[in-house]
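Excluded from the complex is one protein chain; the other protein chains are retained at their positions.
Which chain is which? They are A and B, in the order written, and residues in each are numbered from 1.
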Amino acid sequence: MARVAGSTALTAPVQASSLATRVIHYASRVAARSFTIVVLLLVWEALAHSGVVSRFMLPPLPSVIVRIIEQLGSGEFFVEAGRTLSRALAGFAVAGLAGTVLGMLMVRNAAARWFFEPVISVGFPMPKVAFLPIFILWFGVYDLSKITMIIVDAVFPVITATIVGLQGVEREIVWSARNMGATERQVLWQVMLPAALPQILTGLQVALPIAIIIAIATEMLMGGVGLGGAMLEASRSADSASVFAGLVETTAVGYAAIKAMALVRRRLLSWHQETQRSTGF
Amino acid sequence: MGQAQIVIDQVSHCYRPQRGREVLALDKVALDVREREFVALLGPSGCGKSTLLYLIGGFLPVESGRILVDGAPVAQPGPDRGIVFQHFALFPWKTVRGNVLYGLERAGMPQRERQRRAQQFIDLVGLSGFEDSYPSHLSGGMKQRAALARTLAFDPKILLMDEPFGALDSQTRSLMQGELLTIWQGSPKTVIFVTHDVQEAVYLAERVVVMSARPGHIKAVIDTKFDKGETDILKSKSFIEKVDEIWHLVRVEAIAAQGDRLS
Partner (left out) sequence: MKQALIRYLPLVLLALAWEAVARFELVSRLALPTLTDVAVAWFDLLRSGELLTNAADSVYRGAVGLLLAVVLGGLAGVFMAFSRAVNVLLGPLVELFYPVPKSALIPITVFWLGFGDGSKILLIFLGCMLPVTIGAYNGARSTDQALLWSARSMGAGRLRVVWDVVVPSALPELLNGIRTAIALSFVLLVLSELIASRKGLGFMIGLFGSGGVYDAMFATVLTVALLGFVADRSFQLVMRRALAWQG
C-alpha cells in the first residue's frame, strides 16, 4: 500500500551506502533540526531583551546556561537527577515485573481475568495521581508513597500490553510447539512470551516516561530531593533561571531514558522485522 | 491389506464462535488412510479440509465421531503427527537452526546428535548456509523450506500439510512441489496434504479426496497414482484428463461455496 509522504521499504534490507553519503545525510538532518531550535533560541533571546516580557518571566538565555553549568559543576544536578531516577526506576522495575506477571496470569487463568479486568478497565483512564493525598496519609511523605504512586501509574500499560501481546500470538506457532512435544509450561515460557515480547516491550516503553513524570510530580507535591522538588523550590523563590534550567535538565533525563529503552528494544528484538526498516515518529 | 494407519470414523465438527451462529464445518466424514500413503484433501474454501487436518493433529477436540491413529484415539498434538502450516509458523526469534532444533530438544535428543540431525535436514531442504539467518531475512520459499525441515527433523510418521505452498508465488510453488515429492519418495511417510489446487493435488497425491462445500463431507475419492518421475507428466494426456475429471467434481462445490459466502 503506497503511503502519502515517503515510503518505507518493508522487505528490502537497509543498504549499506557509502560513508560519505551517510555523513552528509546525517549532517543535513542535524542541520535541519538545529535550524528551528536556533530560531527558537534567537526568538527567546530577542523576547528576553526586548522588554516585552520582564526579565523575571523569561530570563536571558545566558543566565539559564550559566545556571545549568553551575548545577552540573557543583554536582547538584547529579544528586537530584539521581534521586528522581532512582525512585522512577525502582517503581518502573516493580511495575514492569508485576505488570508482566499479572498480564500472564490474566491470560492463563479465567478467575484472575474475571477479577482484574474491571479493575484495570476502570482504573486505566482514571487520574491516579488524585489518590496521592491518600497515599501520603497512608505511607507518609517520603519515598514509599512516591514509589507506590509510580508503581500504580506505570503498571497499567504494562499489564494491557502483556495481555495484548500474549493474546496476539499466532495460533499456528503455539500449535507447532505443541506438535513438537512441548508441555504447556514450555509453550508459555519458550514460545508465547518470546512471541509477545515486542508488545510487552512497547508497554514498558510507555511505562518508563510515566514513571519519570510521576516521580517528578510527587516531588513537587511532597517535597524531597529531586529534579521536580528543585524546580518547584525555584519557582517559589522566583528563581526563573533555575526553573528553566530545571526544565532543560529534566528534558535531558527524559530524553536519555527514551533513548536507552529504544536501544534495549533494538538489542532484544534484533530478530524482529521492524528493525529492518526505518521508522517514522 | 492391513489395518489402516489413520481411521476417520463419522467425524463431524461444529464451530461455536463467541458471537454469531454455530457453523457445522464437517458432516460425518469417514476415511481410511494407509501407512505411507500420500493423500490430498481437496475442496473449495470453507469446506472443512483444514478443520479435518487439525482434528487429526489433535489441535481441535474430536467431539463427534472418532479418529484413530494406529488404533488409538487422537487426544493431543504430538510429534508422531508433524504439521506444516501455510504461513510457516516459524519462531521469529530463533534462527533457522534454532527452529529446526526445537523439536529435537523437546524429544530430549543429546546435543551432538541433534546438531548433526538439524544440519542434515537443513541441507536436505536446500538451506545450507542460512542456518544462522532469522526468518525475517528469508523469502517465502525459504521460510517454507525451513518449516519443512523443522517438521521432518523430528521424524513424524505422519505428515500433515495445510496448504503449505499457498502463500508462495506460482514459480516457487512448482519448485517446492517437485522437491516435496523427491523428499517423500526418499523417505516415505504418510502424508495428508490439504489444498484447493486441483493440479497440485493430482501431481502430488496417490489418492485425491474431494470434499463438498460446507458442511464438508467426502464427495469422491479418486485414484491418482501416476509415474511421477515421468518427464513432462503435467502435459501428459492421462494427467490432464484426471485433472479435468476432478475439476468438474470440485467446480460444482466451489460455486456452491461462493453462494454460501454471499448469503
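Methods note: a residue touches a chain if its C-beta (ideal position, glycine included) is under 8 Å from a C-beta of that chain, and two chains touch if they have at least 3 such contacts.
For clarity, every value in this text was computed on a predicted model and none was experimentally measured.
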Omitted chain's touching partners, listed by label: A
Residue, one of A:Val66, A:Val79 or A:Ile136, that touches the chain absent here: A:Ile136
Residue touching the undisplayed chain, where the options are A:Val79, A:Ala98, A:Val164 or A:Met220: A:Met220
Residue ranges of subunit A at the interface with the undisplayed chain: 1-5, 32-37, 40, 57, 114-119, 122, 124-134, 136-138, 209, 212-214, 216-217, 220-221, 227-228, 231-232, 234-235, 238, 240, 243-244, 246-247, 250-251, 253-255, 257-258, 280-281
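Keep this in mind: only the chains that are shown with their structure count from here on.
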Distance from the mean Cα position of subunit B to that of subunit A, given in whole angstrom: 46
Sites on subunit A touched by subunit B in the complex: 13, 170, 172-173, 175-182, 186, 191, 194-195, 197, 271-273, 276
Subunit B - residues contacting subunit A, complex: 54, 57, 59, 76-79, 81-83, 85, 87, 89-95, 102-103, 106-107, 134-137, 150-151, 154
